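As you look at this complex, bear in mind that one protein chain is not there, while each of the others sits in place.
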Amino acid sequence: MDAVTDAKPWNRLQMAERLAVDVPEGWYVNLGIGMPTTVADYVPLEREVVFHSENGVLGMGPKPADADRDPWLINAGKQHVTMRPGGSYVHHADSFAMIRGGHLDLCVLGAFEVAENGDIANWATSENDSAPAVGGAMDLAAGAKRLWVIMDHMTKDGRSKLVRKCDYPLTAPGAVKRVYTNYGVFDVTPDGFTVIDLAPGVTRDMVQAKTDAPLTFKV
Amino acid sequence: MDAVTDAKPWNRLQMAERLAVDVPEGWYVNLGIGMPTTVADYVPLEREVVFHSENGVLGMGPKPADADRDPWLINAGKQHVTMRPGGSYVHHADSFAMIRGGHLDLCVLGAFEVAENGDIANWATSENDSAPAVGGAMDLAAGAKRLWVIMDHMTKDGRSKLVRKCDYPLTAPGAVKRVYTNYGVFDVTPDGFTVIDLAPGVTRDMVQAKTDAPLTFKV
Amino acid sequence: MINKIVPSMADAVAGVKDGMTILLGGFGSVGQPNHLVQGVIDLGVKDLVVVANNAGGGQAGLALMMELGRVRKIICTFPRSANSTIFEELYRAGKIELEIVPQGTMAERIRAAGAGIGGFYTATGVGTKMAEGKEVREIDGRMMVLEKALHAEVALVEAWEADRWGNLTFRKSGRNFNPIMATAAALTIVQAQHIVELGDIPPEHVMTPGIFVDRVVHVPYGDPAF
Partner (left out) sequence: MINKIVPSMADAVAGVKDGMTILLGGFGSVGQPNHLVQGVIDLGVKDLVVVANNAGGGQAGLALMMELGRVRKIICTFPRSANSTIFEELYRAGKIELEIVPQGTMAERIRAAGAGIGGFYTATGVGTKMAEGKEVREIDGRMMVLEKALHAEVALVEAWEADRWGNLTFRKSGRNFNPIMATAAALTIVQAQHIVELGDIPPEHVMTPGIFVDRVVHVPYGDPAF
């Protein structure tokens, strides 16, 4: 077998699982809508991580069974969730005080593009003529102590989403600290993207070939 | 008897009683430290007026008997108070949001001087070399829907406290709407002080003689 | 006796007029004062500016108000809705204006209005389209943009419990924008699931003190739809 057929890029669940490894006990974490939300499924309950949702919910637990859903308890993605012992409810201004005041250890967002200087574009695409929807993304990107992005490495039409410069409207400049994709884990450093982990069988050449921005490697 | 010996200027309790007449049911009211606090004694409990204190207490009731004092419940003057059914506790930022956001119908303060344009000076005197103490006076003066002042008409050395222009450092410019003194009740209007009530037996000439600023009369 | 509880929806929404700006509580299906919105619809008022997190979900409440052409402009954070296309159709047809605001900035602008703050500096939106045309300055080493208080004539709020002084509690994630919106309008109207006796809400547990509330109408509608 050659190197290419040997490679096993992570699927979306594996990316979430890989990211979850890096979340230590005691962190306060906001997970964005979509793929980021699945990260919680890979953090065992006994590793106490406190999950925050923009709509004033701190200390979310696992998704309930359908029969156990509480109609009064949803997350920012409008999904029904549960509350752990030790959780609390606050209003929207207090919830965003947590975000904007730098109290979250980590926010995980999806993105359309991440640039090598940490710029993130995740809320509007220039081709999109429908109403753009920003939600809490700009607050989270600007406010959390760390912003990590989890996203497919490539667009559906085969373009790299790790770029030298974002084409789409920015969510925040210079905010991203780390990116998790199908191919690996990329730290954003003053020298651009540094690869700190690779999916099984993925080679340096392979990931560089799939990536618009130049990469340096620590793995 | 001549007019002078006939006059019965109000004492401090009578001033508070006179002011209390003008506070209708349903108002949210902050009473400053000192003479203003006594106004509450003249608002009967069945006339529901909601008293606010800067330290996060809304809905104060009468002063407790010494034996019934709650060590955890004080007002801004550090006196022990009671809470009525319907009261609530908030933190200092929320308490001052009530004040600064224009939610109080009335604030009553004492003052060193009130000028005919509504300027109030009540926190520092220029002769005073000790540390000045502003507390919440500036917030109350600038924030409440109405600022009324209750004060002796004259200083101890016989100078008028209703002045053309304040000599002492201002608490807020143009804030006072009405003044209650020993001699009467004075509205602050675009034309200066207008007398709307006089204490028993007090004449127009008498009150003008005791007052630095020119007066107009509606009584 | 202070009694902010009104007997009917007509009493609750009396005085809402054409062209007013309305703060509308709720996030997702939870904490939506839809009965008050219906009351405002029934008044027949138009040219409204509505401030809400979403531009209407489902077919009732804000979605219906927009469909009937009563809303001139929406100020919101996330106009898209999984279960409603009414806003997008109106927007594409040029029949409704849209102002997008980051969610934390919207919450803070509303709180500022309630707290007497004219404007504030935040890092959110700096370096993005949201800061275009706004003052940006460095404070303590960080670039920040000036955002202004967001006042309104009316706030429509959903609460769990209310008493005759207008003290409120909210249920779980039904709290969301409701408490801050209650502080920021000239006229705050509440639909409450439960009316309780004065003093039943312990003073430590009041979430919105009655000072912020003008009228309460009893609407025991039950749970939000799944």
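Assorted remarks:
So that you can tell them apart, the chains are marked A, B and C in the order they are listed, and the count of residues begins at 1 in each.
The criterion applied here is as follows: a contact is a pair of C-beta atoms (placed from the backbone, for glycine too) under 8 Å apart; a residue touches a chain by one contact, two chains touch by 3 or more.
Here the structure is a predicted model, which means the values were calculated and not measured.
Set against the missing chain, the residues A:10, A:89, A:123 or A:148 yield one that touches it, A:89. Note that of B:26, B:61 or B:173, the residue touching the chain absent from this view is B:173. Residue-wise, the contact with the chain that is not shown comes from B:92, picked out of B:92, B:145 or B:218. Contact with the chain that does not appear here is found for just one residue of C:45, C:60 or C:117, C:117. Considering the complete assembly, chain B touches the hidden chain via residues 53-57, 69-76, 78, 80, 83, 89-93, 95-96, 99-100, 124, 129-139, 142-143, 169-174.
In the full complex, chain A touches the omitted chain through residues 25-26, 28, 46, 48, 50, 52, 58-59, 83, 85-90, 93, 96-104, 143. Within the complete assembly, residues 108, 112, 115-124, 139-140, 142, 144, 148-149, 151, 169-172, 203-205, 207 of chain C touch the chain that is not shown.
Heads up, the rule we're going with is that only the chains that are shown with their structure count from here on.
With respect to chain C, maximal separation of chain centres occurs for B (centres as means of Cα atoms). Rounded to whole angstrom units, the spacing between the C-alpha centres of chain A and chain C is 29. Centre-to-centre separation between chain A and chain B, using Cα means, comes to 56 Å. The set of chain C residues touching two or more other chains comprises 111.
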